[in-house]
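Omission of a single protein chain aside, the complex is shown with its protein chains in their original locations.
Lettered A, B and C in written order, each chain numbered from 1.
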Amino acid sequence: MPIKNGAEYVESLRGRKVKVYLFNELVKEPVDHPMIRPSINAVAATYDIANEEPEMAAAKSSISGHNVNRFLHIAESADDLVNQNKMQRRLGQLTGTCFQRCVGMDALNSLYSTTFEIDQKYKTPYHRRLIDFIKMIQRENFVIGGAMTDTKGDRSLSPSQQPDPDMFLHIVKRDKKGVYVTGAKAHQTGCINSHWIIVMPTMRLKAEDKDYAIVGAVPVDAPGITYIYGRQSCDTRSMEEGDMDAGNSKFAGQEAMIVFEDVFIPNELIFMDGEYDYAAMLVERFTCYHRRSYVCKTGLGDVLIGAAAAIADYNGVASASHIRDKLVEMTHLNETIFGTGIASSYQAHKTASGNWQNDDMLANVCKHNVTRFPYEIGRLAQDIAGGLMVTMPSEKDFRGKVTGPILEKYLKGRKGVSTENRVRILRLIENMTLGRNAVGYLTESMHGAGSPQAQRIQIARQMQLEYKKKLAKDLANVKEGEAAETAQESTEYFDKIFGAGKKKKAK
Amino acid sequence: MPIKNGAEYVESLRGRKVKVYLFNELVKEPVDHPMIRPSINAVAATYDIANEEPEMAAAKSSISGHNVNRFLHIAESADDLVNQNKMQRRLGQLTGTCFQRCVGMDALNSLYSTTFEIDQKYKTPYHRRLIDFIKMIQRENFVIGGAMTDTKGDRSLSPSQQPDPDMFLHIVKRDKKGVYVTGAKAHQTGCINSHWIIVMPTMRLKAEDKDYAIVGAVPVDAPGITYIYGRQSCDTRSMEEGDMDAGNSKFAGQEAMIVFEDVFIPNELIFMDGEYDYAAMLVERFTCYHRRSYVCKTGLGDVLIGAAAAIADYNGVASASHIRDKLVEMTHLNETIFGTGIASSYQAHKTASGNWQNDDMLANVCKHNVTRFPYEIGRLAQDIAGGLMVTMPSEKDFRGKVTGPILEKYLKGRKGVSTENRVRILRLIENMTLGRNAVGYLTESMHGAGSPQAQRIQIARQMQLEYKKKLAKDLANVKEGEAAETAQESTEYFDKIFGAGKKKKAK
Amino acid sequence: MPIKNGAEYVESLRGRKVKVYLFNELVKEPVDHPMIRPSINAVAATYDIANEEPEMAAAKSSISGHNVNRFLHIAESADDLVNQNKMQRRLGQLTGTCFQRCVGMDALNSLYSTTFEIDQKYKTPYHRRLIDFIKMIQRENFVIGGAMTDTKGDRSLSPSQQPDPDMFLHIVKRDKKGVYVTGAKAHQTGCINSHWIIVMPTMRLKAEDKDYAIVGAVPVDAPGITYIYGRQSCDTRSMEEGDMDAGNSKFAGQEAMIVFEDVFIPNELIFMDGEYDYAAMLVERFTCYHRRSYVCKTGLGDVLIGAAAAIADYNGVASASHIRDKLVEMTHLNETIFGTGIASSYQAHKTASGNWQNDDMLANVCKHNVTRFPYEIGRLAQDIAGGLMVTMPSEKDFRGKVTGPILEKYLKGRKGVSTENRVRILRLIENMTLGRNAVGYLTESMHGAGSPQAQRIQIARQMQLEYKKKLAKDLANVKEGEAAETAQESTEYFDKIFGAGKKKKAK
Partner (left out) sequence: MPIKNGAEYVESLRGRKVKVYLFNELVKEPVDHPMIRPSINAVAATYDIANEEPEMAAAKSSISGHNVNRFLHIAESADDLVNQNKMQRRLGQLTGTCFQRCVGMDALNSLYSTTFEIDQKYKTPYHRRLIDFIKMIQRENFVIGGAMTDTKGDRSLSPSQQPDPDMFLHIVKRDKKGVYVTGAKAHQTGCINSHWIIVMPTMRLKAEDKDYAIVGAVPVDAPGITYIYGRQSCDTRSMEEGDMDAGNSKFAGQEAMIVFEDVFIPNELIFMDGEYDYAAMLVERFTCYHRRSYVCKTGLGDVLIGAAAAIADYNGVASASHIRDKLVEMTHLNETIFGTGIASSYQAHKTASGNWQNDDMLANVCKHNVTRFPYEIGRLAQDIAGGLMVTMPSEKDFRGKVTGPILEKYLKGRKGVSTENRVRILRLIENMTLGRNAVGYLTESMHGAGSPQAQRIQIARQMQLEYKKKLAKDLANVKEGEAAETAQESTEYFDKIFGAGKKKKAK
């Protein structure tokens, strides 16, 4: 029986044997832990939106034939990818945080085309297995986490060269029924809030790294898995009384380390096993989807712009030209991210397997903007907010018998605005620029789906300098015999844009 | 008999009675004037591309039933708009300058929907007339210029309040056959290179400005029209011997002032006459198209990135990490413009008249990026180029008996690179960052289709602060009765994104 | 007997009757409160540096004839001001936070010249009283807080127009011995850690605001004063076991609200009483000093650059060219702040009272850079740090029996680097970009000594457009009779640079 909504989702998490450490204690029931619960609420929102805005957040899957949550849908058109972006922005608006479900969506989609191509070459059964798995999770409406980032050890060494072989997750044993894996995946978004986790290699592999070329699905509470919860700025405010100081008391993100010790993956849930030459393809397709998924941050941007506009209003300066101008700038930057993101989705192409893959150059450009603009939007939000944002007393003081009336008297905004509402909006801005959700809005914007330099490398790979040099030389009347060089470009970005590129190039 | 290609287009311009002043002399035949010709060559490229890359640069028009140049096509889908962008980028790549034909394309498309809506309200015959006009120009394959920007006089006064009534083009006389207009349109792109000019009001009008609410088509050499040619940086290099110092000797832009003195417009070519309440709609739809048309600058950006990469190669520093990094940055900025531009086109909606209008918020965001990034791309190109770019001797010195061998000896690049080729690439960078085409790449990027502040105003109008404030207040648990406020937003940007999505896409 | 060092200073704070609310509880002894203590440690550092680096941090005062802490010194030369900047940077390096003592230093210096000029006009005794006060605090080596920022209420109304007269601190009663004041000062840096507080008006006043034109000194624990402690991001980590998660467990800033209820100021400690026409002068001189005092943030910048360099080293990527390049960029921005700050000090002039006032234009330019560059430096630090910075488990988990060894195994840096040290550096970066000292490094950089718009207004006042327009017109051969206009400039920035240079330098 499928999970029907957010509330049922929350219940579905109860009573699992999941082993989570937080502050060096085993968490009894994560669902009830005040510091964990906001991250569960954020995932729950991904269920409710599919009911409330089904055209955007649900889709009919050709695989199962059912209407499914878009996070579990394999993209069947460019519009499907665009709708992912719209849903991501909307969920960002509704939660003000990371709702943790994009990794799974992007992992399923990149595995879909990659397993198809592995099978074509090696006659393996991965694509069929994956389809069975997708049917099951679509039927049950599960949350899927994708575990990619290994802890990596010495970065100058490949997986199999590491002194400690566990620095990358790898097969330690295999029997007729399946394989056993050991290793750890760092800062895994929403892992504890998932039902299944798909492990995947984190980088290009070589022949000697064969045992590291493993992809498979495991239940979140599989024996041998330990989670160690990651701290966030201001995380313990969720454990204080009251809801004001948290800023956004209902929603937060989640990142934890997943430690695998001899964790079993049965054959039917293995989607790659030794085909090291496809690790790079999987990683590249995943990051291509995922870098564009950071469009979600425009939803958070909308919240922060709204908070800045609200506090300007409360402070009585909403019509000051410099305030107005800053709000315009924040909007401009936010929509620039959105534009580059959906452009990547619109410019998608169909893969051999039949699903759709977004444009890689524009995905990298989108994500690269995400590593910059949220910081500037956050800076401008702090500018508009005023210094009070970081010097306000605690909620307890606002509720205090002595201090409450004093603060009420002195911290009022413009006429008609309650001190409490003013404080609440300021705490939300603190939450998103310094506090718990700044982790998601800023630092995760920097490093999630690859750090800035990773995007620059990918942009460099596709920038087609030979093509561009030829344009310049033609206009400058430079005569050289350079036709040959042009053919060597490693990418087809402009072919994809201009279409008849191939014919056009033939001179 | 239609114009079939660039060469025929050039010939079609000969022998007209067009009155052009340049350096206070009447130009005998613009086609043969060395300073004007490069701008004509750029327009000619718009003909040739329709033959060479018809899928991108031509389209079958439902109006005439023929395959027509895309610049004369009324957009029948979002993809039509996206293809405009791709064609614009490609032409930018091929010419390295402004090819001057977008104003006409965007004017025809905005008139198409506006005349339809005027007719619906006032039972006027404008839409039918426009369709006849479009059929004719599609048949003949003409270049259409759109004349919008009045000289404006005192900016604090409306058209009818000006001490001199001619500060905005207006009707000075009318008879049974048509109307007579007087006024001037400033910095009109490609006007002399057009066959027809469509005059349009430049701003929102009021009842008392009725005589200024005139839209109509006139031949470029209509009696009463005088053109005064605009100077560009380094323009006279086109008149010097040789082709090196010009940097891009083949292509350039054109902007001139058009002065109208009692110019006649016959009834059949009048598309608005007194419906002042539709002036704003026309202007807004035009600028919405046109701000996104600045995607053309990414084509120029490709040329400049190519030139920078070429000179780095010639200087023997192509693999230096800081050089590489600057090329990546230039590419990132360039693609950010492209992404926001095509996103605007993809997010188009169908108008009442049946043609397609791109998204306004994203069009403004695209153009606003165009007022910034080309300057930074230009700065980085100069950084990579080195100081020689602005201190090289003239082509005459390179050809000189004494100086030639000296320069050949001392200004060589890395082995295998001729001094001349090195100089040619540097001159191209000069051309695009200081010289003739810097006008188009930089200053026109700033002011064309509206200066930066115009975009900020338009972004402000659509930023939906009430919607965003509500998002923030919901997350911050602010309780107020604000439902009403939200309804007052003057825009539907988010509705278009989240709401009517499905219907819009139905093709 | 004067306070001799940091340790004695800490002891000097014990046992006072100061009334501090924190989390709605009266704090028994602030010195022993784990959340308050780090801010006291930071002030203590200002004592120790005077012993350790006396040439920079101490000075011989002509007032008392003694060698005094520079924070209590009235500047007797431009070099004195430059040494303030150097000391500020050094203390920023040593504490990584706000050491809270600049407000008092800048208040004393601005009062010194302002009281002199009031006395000249009104024959009042303020300057003499101030000198007596200075002699006393120099003798005792006290910490002086300056309380300026009123809570302001409705910002469109002047102090005397407010419905609630207490929105600005004002005299509510007076008798032969002195006056009684009521009101509140918001976000007062280091107030509880001071021995004396000087209250000052916060803005330009008019005749009807006479009762608000009050300057005077009160002991920190004077009857009628209540402090309500301000929360900071991650503040309660100071109250957790261990020292790792705090990032910088020893030092932090402090901002609290000071509430005055009928607080008595004796005549001898009143330095302005009703001379409303001098309020603006006092505020402007104070902000002129104080905006340049933000050079302290370059010391914090040094720490953050060092932390970024350390983590890059620990991660084994210190020699990657993009890492190196980011460290250079951080340094460049940091030194730009430093350069503009000391330039303001060097360009000081002597006031009528004999002390020295730094240049106002450059002070504003310095502070304006401070509202931008630390955010970018912080962004780059997060870039270099990697995502682990915000996803690491708690110190307790690192110490845990089960989790400790796992984390030790998987979170190691390059060979030779302990996991703990890696974590410690990451926590420091978190502390400065999201946590407790991000308040000081980022948000206080934005709003302290005036928000960005305040600097822009001040820069606008001094930008001498008439002077500059004349330069342009002369070069463009524009003929107008404009000599008169030029005389009307409200500022003398260029006179100070070009003109009075010689005299100013004569010492």
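What we mean here is this: contacts are C-beta pairs under 8 Å (C-beta built on N, C-alpha and C of every residue); 3 or more make two chains touch, one makes a residue touch a chain.
Bear in mind that the values here come from a model prediction, so they are computed numbers and not experimental data.
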Quiz item: Shown chains touched by the missing chain?
Solution: A, B, C
Quiz prompt | Selected residue (touches chain absent from view) among C:Ser64, C:Asn248, C:Ser353 or C:Thr391 | solution = C:Asn248
Quiz item: In the complete assembly, which of C:His66, C:Arg174, C:Arg324 or C:Arg414 touches the absent chain?
Solution: C:Arg324
Quiz item: Of the residues B:Leu442, B:Met463, B:Ala476 or B:Ile497, which one touches the chain left out of the display?
Solution: B:Leu442
Quiz prompt | Candidate in contact with the missing chain, chosen from B:Pro125, B:Gly224 or B:Gly400 | solution = B:Gly400
Quiz item: What is the set of chain B residues that contact the non-displayed chain in the whole complex?
Solution: 21-24, 151, 153-156, 164, 166-167, 184, 186-187, 226, 228-234, 236-237, 245, 255-257, 259, 315-317, 320, 322, 371-372, 375-376, 378-379, 382-383, 386-394, 396-397, 399-400, 402-403, 406-407, 409-412, 414-415, 430, 434-435, 438-439, 442-444, 446-448, 451-453, 456
Quiz item: Can you name the residues of chain C that touch the chain not displayed here?
Solution: 53, 55-56, 79, 82-83, 86, 89-90, 93-96, 243-244, 247-251, 302-307, 309-310, 313, 324-325, 327-328, 331-332, 335-336, 338-344, 346-347, 361-362, 365-366, 368-369, 421, 424-425, 427-428, 456, 459-460, 463, 465, 467-473, 475-480, 497-498, 501-502, 505
Quiz item: List the chain A residues touching the unshown chain?
Solution: 321-322, 325
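One rule holds for everything that comes next: only the chains that are shown with their structure count from here on.
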Self-check item: Homomeric contact chain A-chain C: same or different residue positions, threshold half
Solution: same
Quiz prompt | Euclidean distance of C-alpha centroids - chain B vs chain C, Å | solution = 51
Self-check item: Approximate Å spacing (C-alpha centroids) for the pair chain A, chain C
Solution: 39
Practice problem: Mark out which residues of chain C touch at least two other chains, giving numbers and ranges. | Solution: 322
